[in-house]
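Shown here: the complex without one of its protein chains, the others still in place.
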Amino acid sequence: MDGFFSVFDMLAWFPENISTFGQELDSLFAIIYWVSVAIFFLTFGVLGYFLVKYRYSPDRRGYNYHGNNVVEITWTVLPTLLFAAIGLYSDDIWERTKYSKRVPTADVEILVLGKQYGWVFLYPGADGAFGRNAHNDRTARSLMSASNPFGRDTADPAGFDDVVTENQFVVPVNANVVMRGSSIDVLHSFFLPHARVKQDVVPGTWMTIWYNLFKTGKYELACAELCGGGHYGMRAEYEVMSRTDYDKWLDARNAEVKAARTPQPAPAATADTAAVASLR
Amino acid sequence: MSHDHGNILPSYLKVFFTLMALTLLTVAAAKLVHFPDVAFIPGYVLNITVGLAIAVVKVTAVMYIFMHLKFDNPMLRFFVYIPVFLFLVLGFALNFLEKWTYLH
Amino acid sequence: MSTSTLQHGSAAEHGHDHEHEHHHDLPWYRKYVFSTDHKVISKQFMLSSLFFLFVGGAFALFIRWQLAYPGQAVPIIGDILPASWATNGVISPEFYAQLLTMHGSIMIFFVIIPFAVGMFGNFCIPLMIGTDDMALPKLNMWSFWLVPPAGLIMMAGFFTETGYAAAGWTSYPPLSAQTGLAKFTISGQTLWTISVFLVGFSSIMGAVNYVATVLNKRAKGMKLFDMPLTVWALFITAIIITLGTPVLAAGLSMLFMDNFLHTSFFLPDNLVTNSTYFGGGQPILFQHVFWFYSHPAVYIMILPLMGIVSDVMATFSRKPIYGYKAMVFAIAGIAFLGFIVWGHHMFQSGMNPLLGTTFMLSTIVIAVPSSIKVFNWLGTLWRGNIQFSSAMLNALAFVSMFIIGGLSGVFMASAPVDIYIHDTYFIVAHIHYVLFGGSLFGIFSGIYYWYPKMFGKMLNETWGRRHFFWTFVTFNLTFFPMHILGIGGHMRRIYDPNVYDFLKGLGGVNEVITIGAIALGFSQLILVGNILWSMKWGKKAPRNPWKANTLEWAAPEHPGHGNFDMDITVYRGPYEFGVEGREDDYWPQWEKGASVSVKHHTVAVTDDTKTFGAH
Partner (left out) sequence: MSSALNLSHEPVTKIASGKLSMWAFLASELMFFSGFFGTFIVLRNSNYEVFKAGSEQLSWVLALVNTFILIGSSLTMAMAIYHLERHNTKQFRVFMGLSILGGFGFLIVKFFEYSAKWHHHLFPGQEEHTIFFSFYFLMTGFHAMHVIGGMIPMAYMLFRSYGKGGYPYPGKVETLGLYWHFVDLMWIFIFPALYLIFP
């Protein structure tokens, strides 16, 4: 395949893949790609050949021929079989990546919220459990505001140690990360190009996003759904760390939270609404 | 085009009274009958189902008699069948396959 | 009846009287402005679509400038741009969102649909089925006269406080519901909604008319399976419009209320942007309703052109279309399947993944009828005698570019592959390969093909080929590299790719695209120049310049009101080229004569019944 065909290798433009199922997606893409290249050469070859061979000549006539059912059926059935194969193989991968009953047990659970224009993350903190918030308690949704996007109940002790980060997050390598994502204003889309992850986050509901990354390093998170003028800048960074580094990072955050915590009443929602309005 | 089928006035009246009666039946079914929950289907779903089923009967009568679908070129029926089919597709996708239940 | 073709001499005279009556009785504004003549309405659609093509294209050029040279002032006109668009000539992010929205909306609702359905539907249907006008000419007139006000309303968004609509042509709420604005605010978005509602209504008015015309007004002897594929395609397109567009209208009504009255059909509880609505809605619901129309709409935009291209290819290959019935069934199949695949735009939207499976399988199935069409086009070329006229070149471009665009559609149809390429430039590449490479080349082909009948003059062939050449080359230069951007992960609708590290390597590609786009834009001036020049100085067109078979070529050189100067009776299918036992290599539908069918061939039995040659 190298030599001649490498000229057409658009696959080389992919950013490096770092997730487990990303490899499957890439190879599925490659399969469809090479099938397409083949069809492209087949059809364009036939087209070009006919155009040259049957170009106009005053002493010939077009052939009065209305078509042939056997041929018709052949070129209906063959593509159907090919497409069916692609469809069935695709569906297998699709079920494993997106079906909710196929989501693996979480090693790390993180909440993520999109807002105009940035991303916020919530880690369960030292006790490994979230306090009451808009995800685990629907009634807490009314606490959601620009400064408290997760609708955290500040009175719930389980939530005292929850860690919030803004526009950056950290995940351990080789672990099943399960995120629940939502939005507080408009649609956004959680896009990790290197991990081949994309999921729109929709206000009013929580989406499950999971992945398992095998390479450490710093990467980018983008928003892939138009969400206003600042859509292009809705960027965040994430770092994939070894388990020990990750634990260290989490401990440091826990310490910060502990130091900063002074019991405060929930911030008033109206002031925040005004603040958001002025941002738009 | 619709002259050639005897006197149609009696059937108009028949349809009219049927419609009136079915309307009352709809109200009665909604107001007086409380359907119990059957298996996983809540009672209120049955209520609305009965209401809509009666509506379908009424509408069929209107279309076939008042709107002459019964007497006209059968081709015209496709102008009803196809939208109904598409409505079912839309409704089915939205209601039975979509997981609205997990939405808050 | 059967004698009527013999009397074409006297019929021609009558036709003349007929024309006179109409042309002198009507005041000028009834003839050129509020005309009920389908040919005039067709030209009106053509003019308005050409105009909007340039408006939409200008928006695209702004987009391209910004992407290739982010943060640099727009050259030449940068200084005169209004402050709400640009600061110091540099396009602002908000304006960028407005640009892409208006570009997409104008191209789809005011260029491709009016061209494909409005212009060709009006011109071709009555002429190709051999009748004098549409079934309901007045309704037809109104279906055009809703378009200019709708266009003005959309463009009027400029004068509102928020500027043009800025939520993409798909206008997903909550962004498009603008909960941050006060009630009763007239914003670009509300105007957008009204405008699209109006063009939708115009489409429906046109479509019910087409349905009635095709069913009721076919010439004597013309069975449904004697209709040219253009008419078949337009007929089926009209059915799609009738059934699909109202669903969009319903969605738009609700979106409008969410916007204007702060209802909450598509707004959930507790958005932080606003507190005066009630919640309880579902944002994804709008997407279902929108795509229930807008997926069939992409076939509204391509099916008529598929029909046109089939006719052009048959004529210039001097061959019957390969598998006529298969082509008809393929069109019908695409139309039917088109209604059950809408969810492929929503794979990543958060809808139930189970629906993802369903829609993936149906989407993949829809590629089958498209394949049938492609293979039949290739079959049509086989053993033809191919003339490379401008119309034919554009038709060939249609077929080849549609193959590329369709193949990229198959990538996205596979839901797991779509995870990565959704909302990247891979989609943008697909859009333009099918919509420009497909629909617009098809439109060009149709314009070159029917211009002689429309204006009574021939277009200049040399310039026609130059236009084709430059368009084809710069088109591929512009849009092919977008696949690469998409594979590189470049998101759509972003103002400045340089914000992202992983896109840093793609700046060069963006520049190439922009250079291509500018050249592509200016190549279109050739077409406009050619059209205007030929209207005045073009050679007079003969009655049947391409020696084609379909009924429009039986009409006079520049048909007036009433279209034909002879009675039309149809004796055969539309594609009898190269029939054995005939001197001419074509055999018009309206010419008397018997034939027998021998093993996929037609053989003329007698040739002496020939009554009317179009030389």
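Per-chain numbering from 1; labels A, B and C assigned in written order.
Methods note: contacts are C-beta pairs under 8 Å (C-beta built on N, C-alpha and C of every residue); 3 or more make two chains touch, one makes a residue touch a chain.
Everything numeric in this text was worked out from a predicted model, so none of it was measured.
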Taking the complete complex into account, tell me which visible chains touch the one left out. B, C
Among listed residues C:Ile63, C:Met107, C:Val196 or C:Met254, the absent chain is touched only by C:Met254
The one residue from C:Pro246, C:Gly456 or C:Gly507 touching the chain left out of view is C:Pro246
Hey, which of C:Met141, C:Val289, C:Ile321 or C:Ile386 is the one touching the hidden chain? C:Val289
Subunit C residues that touch the omitted chain in the full complex: 1, 4, 7, 10-11, 14-15, 17-18, 21, 130-132, 135-136, 139, 183, 204, 207-209, 211-213, 215-220, 242-251, 253-254, 257, 261-265, 276, 278-282, 285, 288-289, 292, 562-568
On subunit B, what residues meet the omitted chain? 1-3, 8-9, 12-13, 15-16, 19-20, 23, 26-27, 30-31, 34-35, 43-44, 47-48, 51-52, 54-55, 58-59, 62-63, 65-67, 72-73, 75-76, 79-80, 82-84, 86-87, 90-91, 94-95, 98, 100-101, 103
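Keep this in mind: only the chains that are shown with their structure count from here on.
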When centres are defined as mean Cα positions, the distance from subunit B to subunit C in whole Å is 37
Distance in whole angstrom between the CA centres of subunit A and subunit B is 43
Return the residues of subunit B touching two or more other chains; collapse runs of consecutive numbers into ranges. 103-104
So which bits of subunit C are touching at least two other chains? 268-269, 282, 284, 354
Sites on subunit B touched by subunit C in the complex: 82-83, 86, 89-90, 93-94, 97-100, 103-104
The subunit C residues in contact with subunit A across the complex are 92-94, 96-97, 166-168, 172-175, 180, 268-275, 279, 281-284, 317-326, 348-350, 353-354, 356-357, 360-361, 364-365, 367-368, 371-372, 374-376, 378-379, 381-388, 396, 399-400, 403-404, 407-408, 410-411, 414-417, 419-420, 422-424, 483-484, 487-489, 491-497, 499-502, 575-580, 585, 600-602
In the complex, go through subunit C and note every residue touching subunit B. 239, 243, 247, 268-269, 282, 284-285, 288, 292, 339-340, 343, 351-352, 354-355, 358
